[in-house]
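One protein chain is absent from this view; the other protein chains keep their places.
Going in written order, the chains are labelled A, B, C, D and E, and every chain counts its residues from 1.
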Amino acid sequence: MEDLYRIWQDTGLYNFEPGQAAMLGVGLLLIYLAIQKGFEPLLLLPIGFGAVLSNIPVAGIAEDGGILYFLYAGIKSGVFPLLIFLGLGSMTDFGPMLANPKTLLLGAAAQFGIFGTLFGALALNAVPGLHFTFKDAAAIAIIGGADGPTAIYVASRLAPDLLGAIAVAAYSYMALVPLIQPPIMRALTSREERLIEMSQLRVVSKREKMVFPVVLIVLTAMLLPSAAPLIGMFCLGNLMRESGVVDRLSKTAQNELINVVTIFLGLSVGSKLSASAFLRTETLGILLLGAIAFSIGTAAGVLMAKLMNRFTKAQVNPLIGAAGVSAVPMSARVANKIGQEENPHNFLLMHAMGPNVAGVIGSAVAAGVLLALVR
Amino acid sequence: MEDLYRIWQDTGLYNFEPGQAAMLGVGLLLIYLAIQKGFEPLLLLPIGFGAVLSNIPVAGIAEDGGILYFLYAGIKSGVFPLLIFLGLGSMTDFGPMLANPKTLLLGAAAQFGIFGTLFGALALNAVPGLHFTFKDAAAIAIIGGADGPTAIYVASRLAPDLLGAIAVAAYSYMALVPLIQPPIMRALTSREERLIEMSQLRVVSKREKMVFPVVLIVLTAMLLPSAAPLIGMFCLGNLMRESGVVDRLSKTAQNELINVVTIFLGLSVGSKLSASAFLRTETLGILLLGAIAFSIGTAAGVLMAKLMNRFTKAQVNPLIGAAGVSAVPMSARVANKIGQEENPHNFLLMHAMGPNVAGVIGSAVAAGVLLALVR
Amino acid sequence: MEDLYRIWQDTGLYNFEPGQAAMLGVGLLLIYLAIQKGFEPLLLLPIGFGAVLSNIPVAGIAEDGGILYFLYAGIKSGVFPLLIFLGLGSMTDFGPMLANPKTLLLGAAAQFGIFGTLFGALALNAVPGLHFTFKDAAAIAIIGGADGPTAIYVASRLAPDLLGAIAVAAYSYMALVPLIQPPIMRALTSREERLIEMSQLRVVSKREKMVFPVVLIVLTAMLLPSAAPLIGMFCLGNLMRESGVVDRLSKTAQNELINVVTIFLGLSVGSKLSASAFLRTETLGILLLGAIAFSIGTAAGVLMAKLMNRFTKAQVNPLIGAAGVSAVPMSARVANKIGQEENPHNFLLMHAMGPNVAGVIGSAVAAGVLLALVR
Amino acid sequence: MEPSITDLLQNGLQLMIVGMGIVFLFLALLVAAVTALPRLLRRVAGEKAYEQVAPTPLATSEPAIDTDVMSAIQTAIRLYETQN
Amino acid sequence: MEPSITDLLQNGLQLMIVGMGIVFLFLALLVAAVTALPRLLRRVAGEKAYEQVAPTPLATSEPAIDTDVMSAIQTAIRLYETQN
Partner (left out) sequence: MEPSITDLLQNGLQLMIVGMGIVFLFLALLVAAVTALPRLLRRVAGEKAYEQVAPTPLATSEPAIDTDVMSAIQTAIRLYETQN
């Protein structure tokens, strides 16, 4: 019964390395968090399942010839995150931001979460056993953008080895936004500030919405070409949406196309969750830095709002500054909820959508800076 | 008029080899069967059309540079059949199987169709003019799994040359299930057995359905990693379905994604229906073996049910054993129909769905065994 | 602040070459025409945006490693235009053509637009500064087919460098059909001719519609294999539609699949709109020749109808001859409109749909001739 | 050596003649095939089968609706005009 | 050197035995796992949680409808038959 022996030699039980078993557990944990705790299930369920599949010994699902290996080409080439951006663009309504343009500055301020974390990651090199290169630090810092596809895009370019940990951290903390942000928001604002009611947003014409993505891509072309792939695909999606002349393309981009790519993207990210890449002290560092990144971004957004109130008459409720980290639409909802704790009739949701989508642009701009300067 | 002469030299009429003309006829026959006879049209129509296109002389549609050549990469890499499995997983309800777990054993027994056929294929080497290697025999045997994507996946790995004939046989016999199975089912059962009424299935909780795909992939990882790609993608689809938190992904997997891949898969399979690969004595052998495979599988399922009835009190109607070959949901319907011939109030459909989906798992496991041991 | 200097050196402002700036303008113009003037927005919006993206300096979006570079593989391989044809086939109703088969000849006559333009393009070599090879001329001539995917398919095979200009010309003139055709149609017909009422179309049986695509692909296989990829994918789509047994595949082919491919195709075409390829005297020649091509095709269709009226009793309104250029369904609508100017009760739309879809076949046949003879 | 314009034009003319010839030949063959089709199908299917098909068009797959709607409206209008 | 038919058949027989053995072993293990599953889930979730789950199946996502509908109809028919 040589066959029986060979099949025994081919079993997972015979071949499991401790690291693989542990990573299988990590994959199952992600699936559990996605389903039972509602942690960004659209991404974390496929990522977790990808981790399970790619850590099955012998099967080689993530190695050359396996399906996850082929799918990963979509991340390596940058195509998957860019197509996700196309879909997100065709889902995004820039109306609230166009109605109150100064909220763009809140989206700018929150990017301090990125650059502060970059500094933090470099400082962690002082801890024995941790070693982050400048590229690593930049890739980790982008978690502070609170924007999954941007993080995956940048990480796949600057530090592919850290991609798994960075994506997991990014999506986990996005899911944890309702836990991370409120204490910071409350600590940095007075009750009076949280009670500020904002004037109703003006109606934004269809034409304005249509011209905006064109203005944005032209500005990007002029000033920051390295951000053009991300911002460009986002603008294309948004233009398809707002132009109203290619509805069938826009519908497909925001439904079937983004769904298919999401499945493939999640599985591919999961395929990078190998023991050798994930079970390192560095991962702990990344998880720590991710939490710091979200906190800094939140604080910077709130403080920026308070600063703006010193200079302009039309007051901004500083809570919406926290939405500048993006994590669309979670952080906008958090701002709204904290506001209603003080006054149930104070609806901040639409006001928070402005900095929220501005945060997407802001982190794409920051990504462009990192891609241009970190080599 | 040199041009006229050149275009005449480029016509199909000038270039048709007899084999190509014959294969064009085969393609048209498959299309006819698909449309007029309802033979698994979703697959056989694209396969037949792919055969037509790839046998047009000069055009080179299935040669390097032609569209069918590029599409075939999706089979060669295994990606297409695995994506089909993802979609099927998100269409499958394991409820009836979970309600009556012992029906899993019926799905196991029916796999005797695979291994018995393997033996038969090897025996056919005694016939002069027929020559099947061990790999060929294993690839042919998988027809007995009555599961299209599994057959295509295994054949593309073990015997790509036979892929066309194997796929055509697999789907044709699946369509012929209502003709092949009933005589065997009647011959092996008594009237009393066919009249057996089964106790109503218990309600299966959502949580059980959700945990099952996770249990299945973990077991596969432990015991039979070579089956992990097939079973893994199936489990992912099923988990997306049952988790209820990623409905948009699940809907896309079971609709647009599987539809697109089905078109591409069918065309690619058709592109392997060349005269040199199909017009051989071996194809007759494959067609013969396919019929045998389905018959053995059916018989084994029925006999297993009878055997089980000797040991357990809760009786199983042996007709549902025939559904163990999979061929979802055709063979379950056949079991139901034969049962109602004896007693119109005996609804076996739901009971037959248990072994039916168990048969899918069973043949994926058998495929894993073949892929692990046949080299 | 070396970083600041480096980022300035990376800006578009620092790097813009005049040609890139101009092409960015061309891209924006195409977007404007698509949205504000309704110029075939499904294609020209993505094409225009692709032109903008690919002309952003430094970003390299259309260079090796950029997303548009990867997407362009879908044109280079011919896969994208063929998938579009699959979708168009599953959207096309050949009923009106089958009800009045002689309208096929109108679709044949209109292809004179192609071959006349070929001659014209070669003649333009007499103009100093213009230089078209025979391949170039053939690729330009296909604009006269008034069929986007056919033009892109042929151009990608014969003159990839001219692809951008040819696609832009093809889609622009299709959008201009309501301006280009009417004067020619009026000039070549008398009032009496424009008043001709055609007898009502007979009902075409489902079976006829189902058999037609099979007849068409078999004829193509026999006589003109070089047209088989285009006509084959069209026939597959049409057969999926008319067979009625694979509705889910047909729906997907004519919706999500064609939408996704349209976005990718448009972007890829746009990526070929570089200054060096587009800002040449040749482009002016192409635009001129495109207008001529549509005019010749229109005239030939109308004159053919008049000729046919001399030989058959059942009179054909010569206006529907203009629909033979294809440009589905625009030119059929134009025929209907001009007819109703004379007699508002004369409904030519359905009659014009016959030559309209015949024109699609006609230009695919002409494409086959060009691909077979021009090397 | 580059071909002269005269050569090019001569080749172009030749291609035009051959090309239009083939296009017409192909579509004329198609006219013949399509014209013969209904009779052929009737013979294959037999009178009864054919008649059974006749009433179905209304129930055909939906993508064809545009055409059906158009011709229905057309018919309705014709009817209306003749009756008033 | 080609293997003889006898060798092939012997190998085939061996693979058959090993293969069917593994298939049965695997699915039998699955039977055990699936049988233990509801009890395990009840223990993990606690009685209350489990009962809270019970009423939901009707409200589950729609693709499952066929199954639910089928078993509902089955129950209804059984009831009807026993009561008449």
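Operating definition for what follows: contacts are C-beta pairs under 8 Å (C-beta built on N, C-alpha and C of every residue); 3 or more make two chains touch, one makes a residue touch a chain.
A quick note: this is a predicted structure, and the numbers were derived from the prediction, not measured.
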item	value
Options A:Ser77, A:Asn125 or A:Gln340, residue touching the unrepresented chain	A:Asn125
Touch criterion as defined above, residue of A:Ile114, A:Ile166 or A:Ala323 at the omitted chain	A:Ile114
Absent-chain contact - pick from A:Phe212, A:Phe264, A:Phe278 or A:Phe294	A:Phe212
Residues of chain A (touch criterion as defined above) contacting the omitted chain	97-98, 101-102, 104-105, 107-109, 111-112, 114-116, 118-119, 122-123, 125-126, 134, 137-138, 205-208, 211-212, 215-216, 219, 223-224, 244-248, 358, 361-362, 365-366, 369-370, 373-374
Touch residues of chain C, complete complex, unshown partner	1, 3-4, 7, 41, 329, 333, 344-345, 347, 349
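Heads up, the rule we're going with is that only the chains that are shown with their structure count from here on.
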item	value
Over-half contact-pair match to C-D, picked out of the listed pairs B-D, B-E or A-E	B-E
Between B-D and C-D, the pair with more C-beta contacts	C-D
Between chain A and chain E, centroid-to-centroid distance (C-alpha), Å	39
Chain A: positions in contact with at least two other chains	3, 7, 256
Multi-chain contact sites of chain D, meaning residues that touch two or more partners	15, 18, 22
Chains touching one another, given as label pairs in label order	A-B, A-C, A-E, B-C, B-D, B-E, C-D
